[in-house]
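Excluded from the complex is one protein chain; the other protein chains are retained at their positions.
Letters A, B and C name the chains as they come in the text, with residue numbers starting at 1 for each one.
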Amino acid sequence: AGKAITAVMHSDLRIIDPIFTTAYITRDHGYMVYDTLVATDSNFKIQPQMADWKISDDKLTYTFTLRDGLKWHDGAPVTAEDCVASLKRWAAVDGMGQKLMDFTASIEATDAKTITLKLKEPYGLVLDSIGKPSSRVAFMMPKRLAETPPDKQIPEQIGSGPFKFVQSEFQPGVKAVYVKNTDYVPRKEPASWTSGGKVVKVDRVEWITMPDSQTAVNALQSGDIDFMENLPYDMLPILEANKELTLEVSNKFGFQTLGRMNFLHPPFDNVKVRRAALLAINQKDVLDALVGNPKYQKICGAFFVCDTPLATEVGGETLVKGNGMAEAKKALAESGYDGTPVVIMAPGDVTTLKAQPIVAAQLLREAGFKVDLQATDWQTVVSRRASQKPPKEGGWNMFFTNWVAADVSNPIANLSIGGQGKKGGWFGWAEDAKIEQLKDAFVRASSLDEQKKIAADIQKEAYEQVIYIPLGQYLLPSGWRKSLSGVLDGPATPLFWNIDKSE
Amino acid sequence: MTNTILDINNLVVSVGKKPGGPKIIDGISIQVRERETLCLVGESGSGKSVTSLTTMGLLPKGTLVPTGGSVKLVGEELLTATDRRLRQLRATQMAMIFQEPMTALNPVVPVGRQIDEVLRAHTNLDAKTRKKRILDMMEQVRLPQVERIFASYPHRLSGGQRQRIMIAMALVLEPKLLIADEPTTALDVTTQKQILTLIRDLQRDHGTAVLFITHDMGVVAEIADRVAVMRQGRLVETGPLETVLRNPTMEYTRNLLASVPSLVPRSPREETREPVVLEANDLSKVYKERAFFGKGREVVAADKVTLTLRKGRTLGIVGESGSGKSTVARCIVRLIDPTSGGVRLAGREIADISRRLLQPHRQKIQIVFQDPYRSLNPRVTVGESIAEGPINYGVAHTDAMKRARELLELVGLPADAVSRYPHQFSGGQRQRIAIARALALDPDVLVADEAVSALDVSVQAQVLELLDEIQKRLGIAILFITHDLRVAAQICDEVVVMQHGRVVEQGPAAEVLTHPKEAYTKALLDAAPGRDWDFANFRPVAEGVGASA
Amino acid sequence: MSVDSLPQSSIPITSPLRPRFGFLTSTPIIATATVCLALVVVISIVAPLIAPHDPIQLAPSQRLKPSSAQFLLGTDAYGRDLLSRVIYGGRISLLIGIGSAILSVAIGLAIGLVSGFFKLVDAVMMRIMDGLMAMPSILLAIAVVSLSGASLWTVLIAITIPEIPRVARLVRSVVLSAREEPYVEAAISVGSSLPKIMWRHLMPNTIAPLIVQGTYVCASAILTEAILSFLGAGISPETPTWGNIMAEGRQYFQLKPSLIFWPGLLLSIAILSINLIGDAARDALDPRMKQREGK
Partner (left out) sequence: MPVMGVVALFVFLLLRLTPGDPAAILAGDNATPERLERIRTSLGLNEPLIVQFVTWVNKLLHGDLGTSLISNLPVMKMIGQRVEPSISIALSTIILAVIVAVPLGVIAAWKHGTWIDRFVMGLSVLGFSVPVFVVGYVLIEIFAIDLRWVPVQGFKSISNGFGPFFERIILPTCALSFIYIALIARMTRAAMLDVLGEDYVRTARAKGINEVAVMMRHALRNAAVPVITVIGTGFALLISGVVVTESVFNIPGIGRLTVDAVLARDYPVIQAMILLTSLIYVVVNLLIDVAYTLLDPRIRY
C-alpha cells in the first residue's frame, strides 16, 4: 500500500472547515488539503506559493498571478475567481482579514489567473494577512465551496494542497486520512515553513486521535505510531532514553500562554483590581507547573513574543521577576476590592492548560483575592467564555489560553489585544479606545521601526489596563520514530511534506 | 420372622462436630422389617426428619453429625459408609419421598427426565428400555396419560400428581426401604387418601419396608403396622398399631392421642336468638390475572356466598384447598374488595364503603391467620403488636399497654411477655398472641382463617380450648375456617361446606358432619384419615357408638 | 393440659431492630476490614491534624520529587505533597461515597415505599425509574457534571441519580412482597393508617437489603468519582480526591507510579472493607443465611 505515516496530533479533528473555526487542528488539516496564495518562511518573510504578486508604486494595488499547473482535487483548474471567493470568505471572519477589508476598495479576478486587490489607502499588512501562517489561514478553495456562508461549514473537502482528504475514512474524533495528491506540482524552491516546495514523499498520512497522552506515548514507544506532535514534558526523560525516537521542537517560537480577565463584571471591571492581580502573578511559578523543564520554557514579558521583531519587555517587570506580591497586596487593599469571588475556569482535560488556573488561583489567593476555581473541560470553557453574563449566571471572571507564537506576534494578528469591548471584542471584552487607535496607527506604519514603536506603546497600554496577562512562553517537543526523516520545522504546525519513511 | 431391613440402634445425632454439642437425636432404636410399615410420630421438632435424613446420609454436612449408635440397611452399616457407597445405595436399596411435592421436583427439568436420572445413574439400560420402565412405573402409581406427563414440567402437574412422580422415582429401582417424610401433609384429604392407598398397594406388590413419618394420628391409624412415638429426640414408645392406640403405656402418648379431635361432632349447643352480627349476601369475588400475552385468566374464587353468624356462635367454613374459604374471609374483613354482594356487620353494610369510612368498623371484626410465624411482625414487641389496634382508635399508649398485659394473661401468657419479640415464642404461643391482638379491639366477630392448622395436635387442642373459653366469656361470634373436619366437628355450631367457590351444603355441625346430604360432603368425610378411630377414647368409633347405644 | 404449663421462653430480651454490631468482629477478615475502614475514616476526619503539608499549596519548583524526609511520599506534578493529598483525598472520596449512599437510599426508599403501595404512583414512577435505569449512568454523570459545572454537589448528584432507580426498585420489590405478609394484613385489619404501616411494618424489612445496597452504592460511588476525574469531569483539580489524584497521576504512571499507587491502595482498602462489611451485614441480618449454613 505504499508508505504511510501514522501520527497523533495535539488534538482530535472534528471540524474540517478551516475558515469556519480557529481550532489549530483544523488549521493543520487545512495545510494538508489546501494551499495558500502566499506563505511565510522561517524568517517571517512572505514568499510566493500559489501565486506571485506585484505591488503598484502607490502601494494601493496588489496583483496576484496564479502559477501554472494548479488543480483542485476534483480535477478542475484553479481559477482567480475561486481565489477571490476564498479570500472573501476568509476575510469575512478572520481578524486580520476583517482589518484588511476595512482598507480594501475591491478585490477581483481580472482574468483566469489574475487577482487584483485595490486598497483605499496604503496598508502595511496585506501580504502578512494573506500569508499568515496560523489561524485562520487564508486557504484557497473552489468557488462553489467558498460561496458557503461563513457561518455554515463547507460540505466537502476539495483543495489544491499536497494531500487529498479521504472523506470515506474520516471518523471525527478517531482518525483522519490523507493520501498523496499525485497531481500536485510543488514549487521549485526548498521548503521553508509553509512556503517553498511541498514535496510529498509518502503515500498516506493517518492522523489518529488518542485522548489519553499516556496511551499515545505508549504507542510511540511500541511503534504503533510514527509521530506524536506533543510529548508530555514529564515523559521526556523516558523518551529521551529511547534510542528509536527523535525528539525535537519543530516550532521554535513555541507558544504564549496567557490569562484573560472579564472586563464586564466585578471585580475585574475595576482596573485597580486587575493591576493587583497582575502584580500577584509571576511567570516562573506558572511555567514551572506547566512545563517544569528550563529547556522548554521561557519567561518573557513581551506581548508580541520574545525574539521576534516586535518584542519588548516594557511593563512586565513583576511578571518576569516575580517580585510583585507585596505590592499586589497593597494594591488590592487600595483598589476597593469587596471580596467578590473570582470565578476561574479550570479545564482538566487539556495538558497545556491545566496548570495555569491552579497556579494563578493560588497566587491570587495569596494576594487576598477570593477565588472560586471551577473545574470543567476545555470545550466547556470555550462555550462558557463566550457568555457575557455575570459569573453567577454562567459567566466567568478569568480563563487561560495559549496562542501559537505566530498568532500573537503582531498587534493585528493578536486577537487578545484589542479594545472593541462588548461588540466586536475578544472574550473578556476589554474596551480601550487608545489601543484601537494605536492598532490603526500600526497598520498604517510604513517602516519596521515605526511599527516597533507603536507596538511598544500598545504593550505599555495593555499592561496598564491589564488587557491580558502574558504568562510566558513554552516549546512543545514532538517525537517521531527514527524511521522518519526530513521532518521540517514549522511556524505552528507539523508539516507532512518532505517527510520520508524507511521501512 | 421376616427380615429386618432397617435397623437403627441407639442412634445419637448432635449439632456440630464436637461431641459436646446438643443432641438432636438421643439414643433411638427402630427396626423396620420387610413388608412392614412403621409410622414414626411425634410433635414438630421431635427429630423425625433428622432420623430419616441420617439414614439416607443426607444430613447437612458439618452441622448435624451422627455421634453414636449404628444404622444398618440389610445388615450394612450406613454411618461409616463412604459417600460413593451411599450414593450407590440410594435409590437402589433405599429411597425417600419428601413432604413438599411442590418443591421437591426440579422445576426446570421435565419429570420423565428426573426419573430417568435414577436409572441412568444406577443402571446400564439403554434409553428405550429406560423409558419403557419409567412409563410402566408411572402407570403403577396410577398417573393418567403417562406419555404426556413424562414430558411435562412439574409446574404443570397437580400436587397429587407430583407426589406420585416422587413415589415412582423412589420405587423405580425397587428399593428395599422406602422412607416417606410426611408425604401427604401438603395434600387435600381426598388426594391424601389416594396416595396412602397407593403406597400401601405398592408396598404389598414389591415387599418394600416403609418408614412413614407423620404427625397425623389419622394417617397412622390408616397405614401403620407398627408405631414409634418420638419426643425431643427420644423414643417414647413403640409397638403394634392396635396396642399403641388402645393401650398407650406412656403419659405422653396418651396426651397426644387425647388431643386428637374427634370426627364425631360435639353435642350441639342450644339454639340462640341472639342478634345476627355478621351477614354475607351473595358475596362474590373474581380474581383477574393479567397476562403479558393472550387473555388474562379469571378465577371465580367465591361465588354468591351467603352466610349468617349470630352473637356467641361459631360458624365453620370447610372445604378443600382452593375452594375459596380464605377468599370469603378476606372479603368479609375487607382485606380485599368483593366483586359483588354485600357484607353486613352489626347491621351496617361494609362491602362497598371506602377505606376511610370503613375505619371505624374495622374494630368490630378481627382476624387471626393460619401462619403463626408470619402473622406477627418479627421486629415489633408483642405488647406493641397487641396495643397497635387500640392506639389506632385513640387509646392512650399506657392504657393500651395495660390492656395488652391483661389480654396476654387472658390467653394464658405471662404479662411480662409484652416486651418480648415474637421469635422468642413457640408457634402455639404466637397464635395466642395473635388472638390477643384480635381481641384487643373488643370485636363482635373474630375470623379465624386456619388458625390452628399449622399447630401440633396438642397445641391445637389448647388453642381450640382457649377460643371456646373466650367465646363463653366474651360472647363473641367466631367465623372459623378450616380444612380439618375433625377440628370443625369440635368447635363449630354451624358448618358451611364450600367447593369451587360455592357453598354446597350448610347447616348445624352435627347434622352436616354426620348425615351429609351432598355427595361432596360425603366424599370429604370418607376421605378423612382414621375416621374409624376415636383416638381420644382409645377405641374404634364403632365400639364407642356401640357402647353408648 | 393446662394453659399455664406452657414452657416459658428463657431467651433474654433482645431487639431485632437494635443494631447488632457483633458481626463486625465475627471473622478475622471482617474484623480487619472494620479496623481498616475505621482507620481510613479517622484519618480523613483528622486530616488537618496529621497531614504534614497543606494539600493545596503549590510549589511548582518542587514537582514530582521522590520520597524524602520533607515529602514522605514525594510530590505531585504541581509540587504538592502527595502524602497530604492522599490523606485529605479520603475526605471528599468518602464524603461522596457515603453521601451518595445515604442520598440514594433515602430517596430510593421514599420512592420505593410509595410505589410499592400506590398502584398509580407505581405505574408512573416505575416508568421513570426504568428510563433512568436504561440510561448509561456514567454518560449521564458526565453530562450532568460537564453541563452544569463540576462541584462537590454536582458530582454527588450526578453519581447519586443513576443509583436511585436501583434502590427504588429494590425497596419496591421488598414492599410488594412484604405487604402480602399476614402481619401487614393484620395491621390493616386493626385499622392502622397507611403511613404507620409503611413506617412500622414495611420499612424495617427493607433495612437489610438496603444496607447491602448502600455499601455497594458507597463503594461504586467512590469508583465512579475516580472515573469521572479520569474522564476530566471530576471535582476541582485543587481539591484532592483519591480519584483525581490518580487521574492526574496517570500521566506520570511510568515516571512516578506512587501517584497512582497510594491513592489507589487507600481507595481499594476502603472499598474492599466497605464491601466486606456490607456482605457481613447482610449475612448477619438475613436469617436465611443462618438457616442455609445448616442445609
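The rule is simple: contacts are C-beta pairs under 8 Å (C-beta built on N, C-alpha and C of every residue); 3 or more make two chains touch, one makes a residue touch a chain.
Everything numeric in this text was worked out from a predicted model, so none of it was measured.
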Considering the complete complex, which visible chains touch the unshown chain?
-> A, B, C
Given B:I28, B:L73 or B:L89, the correct residue touching the omitted chain is B:L89
Who touches the missing chain here, B:L11, B:V41, B:V71 or B:V118?
-> B:V118
Given B:E34, B:E100, B:D225 or B:D468, the residue that touches the chain left out of view is B:E100
Selected residue (touches chain absent from view) among A:T21, A:T61, A:N293 or A:S483 = A:T21
Among listed residues A:R385, A:K439 or A:R481, the absent chain is touched only by A:R385
Mind listing the chain B residues that contact the chain we can't see here?
-> 56, 58, 62, 86-92, 95-96, 98, 100, 103-109, 117-118, 121-122, 153, 155, 166, 169, 291-293
Since one chain has been left out of the picture, which residues of chain C touch it in the full complex?
-> 29, 127-128, 130-140, 142-144, 146-148, 162, 166, 219-220, 223-224, 226-227, 230-232, 243, 246-247, 250, 253-254, 260, 264, 267-272, 275-276, 279, 291-293, 295
Contacts of chain A with the absent chain, listed as residue ranges = 12, 14-17, 20-23, 93-95, 135, 149, 151-153, 155, 170-175, 208-212, 214-216, 218-219, 221-222, 224, 349, 377-380, 382-388, 394, 415, 422-426
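Just so we're on the same page, only the chains that are shown with their structure count from here on.
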Using mean Cα positions, find the chain sitting nearest the overall protein centre.
-> C
Cα-centroid distance, chain B relative to chain C, in whole angstrom | 45
Once you find the CA centre of chain A and the CA centre of chain C, what distance in Å lies between them?
-> 47
Using the touch rule from the top, collect the residues of chain C that touch chain A in their complex.
-> 56-58, 60-61, 63-64, 77-79, 146, 149-151, 229, 232-238, 244, 250-255
Chain C-facing residues of chain B, complex = 60, 63-64, 255, 259, 333, 335, 359, 362-363, 365-367, 369-371, 374-381, 385, 388-389, 392-393, 412-414, 419-421, 423-426, 428-429, 434, 437, 440-441, 458, 461-462, 465-466
Contact residues on chain C for chain B in the complex?
-> 1, 3-4, 6-9, 11, 13-17, 181-193, 196, 200-201, 204, 293-295
